[in-house]
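All protein chains of the complex are present and in place, except for one that has been dropped.
Chains here go by letter, A, B, C and D, matching the order in which they are written, and residues are numbered from 1 within each.
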Amino acid sequence: MDIATPAGLLIGFVLLIISVIMGGGVSGIAAFINIPSMMIVIGGTICATLVRYPLQRVTGVISLIMKTIFVKLSSPQVEMQNLIEYAKIARREGLLALENKIVDIKDTFLSKSIQLLVDGTDSDGLRSILEKEIENVRGRHSIGKGVLESMGTVAPAFGMMGTLIGLVLMLRELDDPSKIGVGMATALITTFYGVLLANLIFLPMSGKLDVRSKEETLLKELILEGVVSIQSGDNPSIVEEKLKGFLSPSQRKVKSIENLKETIRATK
Amino acid sequence: MDIATPAGLLIGFVLLIISVIMGGGVSGIAAFINIPSMMIVIGGTICATLVRYPLQRVTGVISLIMKTIFVKLSSPQVEMQNLIEYAKIARREGLLALENKIVDIKDTFLSKSIQLLVDGTDSDGLRSILEKEIENVRGRHSIGKGVLESMGTVAPAFGMMGTLIGLVLMLRELDDPSKIGVGMATALITTFYGVLLANLIFLPMSGKLDVRSKEETLLKELILEGVVSIQSGDNPSIVEEKLKGFLSPSQRKVKSIENLKETIRATK
Amino acid sequence: MDIATPAGLLIGFVLLIISVIMGGGVSGIAAFINIPSMMIVIGGTICATLVRYPLQRVTGVISLIMKTIFVKLSSPQVEMQNLIEYAKIARREGLLALENKIVDIKDTFLSKSIQLLVDGTDSDGLRSILEKEIENVRGRHSIGKGVLESMGTVAPAFGMMGTLIGLVLMLRELDDPSKIGVGMATALITTFYGVLLANLIFLPMSGKLDVRSKEETLLKELILEGVVSIQSGDNPSIVEEKLKGFLSPSQRKVKSIENLKETIRATK
Amino acid sequence: MDIATPAGLLIGFVLLIISVIMGGGVSGIAAFINIPSMMIVIGGTICATLVRYPLQRVTGVISLIMKTIFVKLSSPQVEMQNLIEYAKIARREGLLALENKIVDIKDTFLSKSIQLLVDGTDSDGLRSILEKEIENVRGRHSIGKGVLESMGTVAPAFGMMGTLIGLVLMLRELDDPSKIGVGMATALITTFYGVLLANLIFLPMSGKLDVRSKEETLLKELILEGVVSIQSGDNPSIVEEKLKGFLSPSQRKVKSIENLKETIRATK
Partner (left out) sequence: MDIATPAGLLIGFVLLIISVIMGGGVSGIAAFINIPSMMIVIGGTICATLVRYPLQRVTGVISLIMKTIFVKLSSPQVEMQNLIEYAKIARREGLLALENKIVDIKDTFLSKSIQLLVDGTDSDGLRSILEKEIENVRGRHSIGKGVLESMGTVAPAFGMMGTLIGLVLMLRELDDPSKIGVGMATALITTFYGVLLANLIFLPMSGKLDVRSKEETLLKELILEGVVSIQSGDNPSIVEEKLKGFLSPSQRKVKSIENLKETIRATK
């Protein structure tokens, strides 16, 4: 699912370039590269965002985007299987036996959870520490979402400002008709930049952070629930039942009605 | 009611084609077919949606739309009659007698419900399994609604981008006046595509999914309530009273006040 | 108050026609009658609405509008006076004596309420039957409001599409300058239609249904409360006190403070 | 504070007139007076409002605006001082002694409150009568706000319609180039009217009614609280403490920490 975001961005830009070439030849592309226009739209959008948000929030958005695109989330099924396995070990050999597993865990949230378990933290402690961590993830994504949304609103406005600047400058030299076309073309590019940035990057990325935030916190909540269940000494099948509620229907794929009823019986 | 959606789409397009022919002759239609414009609007909209949503959600929307248009929902009255009949059978011959009916049931939700009934699942089990199923339907429709809504917002923006590309390319060759008209016409087509897709397809289909979602979950809730009522051994007339609350007023068509008061008495 | 809606529509159209005549003479009106433009805006709006809503909801809107404009609502004061009179009769001669009154009642909701009273329905039955009826009215108005609102959003978009079609066709024949003006004029008419329909008809009518829905349900709630009060054997002055709360301040026109205090005492 | 509204309106119009004169001389002003344009924007806006709202609500808005601009609200401090004084009189000479004060009171809400007090209405009666009165004020303002907001949305749309009418009529006579400029100028004036009315009058006045509604109901709630406090026999300093909570921080201007702590002690 992480491939969709960079692929969408890449294909979107390629489509635009191809359609420019189809309309105006390869030389047409040059018409769409304009330094002052970029300066106004990108620079202006960043400036308006700086006026609004503290510096570190704006810079934090970039790393957040990178992470959203390049770091692949583990799937809930995999984490559920891991937790069931840990539950089996804990049942057979005690919680302390999980200590050897920690080095193999890549997910820092899961490894921290298991560490807390091994250290004998009680269930209230576990919950309060891990819930605070989940709150952090949610908070960071929500700030990033706000910043990108505000950039998506401001970018077309700066695009329009750039076009107005271009038009005003062009209109002052109407006596040279040969310059009118190029002047207007240059002016319009800024609006194009603003609309493009807002609709292909800022607003969809803002929506993406929202989708991602829900997936990531769901995954962490699954781990939290699993770890608390292991600590309370639940047997592995109970752990599985508790975690299944976190899977989306398509991930669960209940094959038969028998299977379903078994679930019901087990949770009683 | 399912006919309205494809009919609306078809008539909408026919009306537009007729008005083009009335304005510019049959040859005028050619002026509205432009491959780069389609590429920008359709391609760009899909790309922006991919940036925002995971791949399987975007592809899932197509099958959801197909199902909404082509699969006809059973009516609440029919399902109510079926359930009353099952209630009669269950009263006369016991729940197990319903097993023979299952093969004749086309609706998978109803057949699953009756299967659970026959298998002796208790009422809490029935409720929890079927409610989860209903939740799935609602969830799938709500995701589809979100995707279509976001496509409806983005399509006009890509239409505008295409028009800006066309204008910029045209303005660079203002010295050849004969090309201006065709250039501008081509540029404007992209905006036309964007507005058309958003207002005849994406946004109305998004609204349609909402309407459909409510109908479908209402139907399933009626079945759930009926099955639970049958299981608890209610007599058929009580089952009918309980299910009548799910019918909309026009479906119920209470003919006389006597009838109404009878209802009241029966539900006490 | 029902006169305002048709009067507003009529005067609005007359004002527009006068201003066209003032600007372009009587012959100017011909410039604003364009069949393809109407086809696109009205037809397109209806089609998009059909894609979104089931057929019977769309057709139901027309009868709902007619009813809102032409059927005059009874006033709360009149209904209150009627109910007080019925309370007096019920006190003097018993509930059954109300039966003779039913034939004279024009309002179907009131006549059904009195019929239920005469038939000896208990207060829970009365409430549940009449509240369901009120819910229906509210539901029907709310669906109508949604359909009109969505038409008001879509109409300007189809207006813009029609203008784009007109511009594209016109721009292909720029070599004949004499046709440019008429072509553009025709193109712009479609946008005019869309904005006009949305802002003089669809959106205000949608708001009107909202206002009307509140008035009508308030009136029916007043009747419900009055009938329940009569059934419980309240004396007429208590019925009056209970119903006064449904009147808006200007309808109540409390003349003196003494009068007010009396009200307070009576309701204790 | 009441001066700001008429001053803002006046200065706004003067600024626009000056800037017209600076751009086009005194004769330029004539270009902005156009009867058909005014007819479309003002008339159309009123008509659309009549379609939406009952007649008496639309006419009620005008008197509401007049009252908001010209009737000066008493300040909370003054009312608090009055109530403290009445509390002193009531303590020394009994509630009946307040009767002589009523004739001097200009505020009808305060005089009615004191009258109720003198008449011996109990505290529940006082509360219920005065709260109903406050609800009325809030209701009237909220209706006015809705009407003005809807006028502010509709006015620019009718401005656009007027411009489209002007353009269509002008484009039919493109062969006379000398008329083009004047035709377009006249067409654009209607849009100017619509934007002006919406942004200098309708929308700000709608916001003003909201601000005023909050001030007026706060003042009335202060009086209500004070009267109830007097009736319950509170001593004047307690009345003062209770009412201070209604003052905004800048009105209260707590000078020293000592003062604050005294307040705290007193309210215990």
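Observations on the model:
The working rule: a contact is a pair of C-beta atoms (placed from the backbone, for glycine too) under 8 Å apart; a residue touches a chain by one contact, two chains touch by 3 or more.
Only a predicted model underlies this, so the values are computations on that prediction, with no experimental measurement involved.
Considering D:L55, D:L188, D:L218 or D:I238, the position touching the chain not shown turns out to be D:L188 (whole complex). Screening A:G44, A:G181 or A:G226 against the full complex identifies A:G44 as the residue touching the chain left out. Only one residue in the set A:S19, A:N82 or A:S150 touches the chain that does not appear here, and it is A:S150. Seen from chain A, the chain kept out of the figure touches residues 35-37, 39-40, 43-44, 46-56, 58, 112, 115-116, 119, 121, 124-125, 128-129, 132, 136, 139, 150, 154, 157-158, 160-162, 164-169, 171-175, 186. Listed by residue number, the positions of chain D touching the unshown chain are 1, 3-5, 7-9, 11-12, 15-16, 18-20, 22-24, 28, 31-32, 178, 180-182, 184-185, 188-189, 191-192, 195-196, 198-201, 203-205, 207-208, 211, 248-249, 257, 260-261, 264-265.
Assume only the chains that are shown with their structure count from here on.
Minimum number of contact steps separating chain A from chain C: 2.
With angles rounded to a multiple of 5, the C-alpha fit of chain C against chain D returns 70 degrees of rotation.
Relative to the C-alpha centre of chain B, the farthest chain centre belongs to D.
Averaged Cα coordinates give chain A a centre that lies 46 Å from the centre of chain D. Within chain C, not a single residue touches two or more of the remaining chains. The touch graph of these protein chains is an open line.
Pairs of chains in mutual contact: A-B, B-C, C-D.
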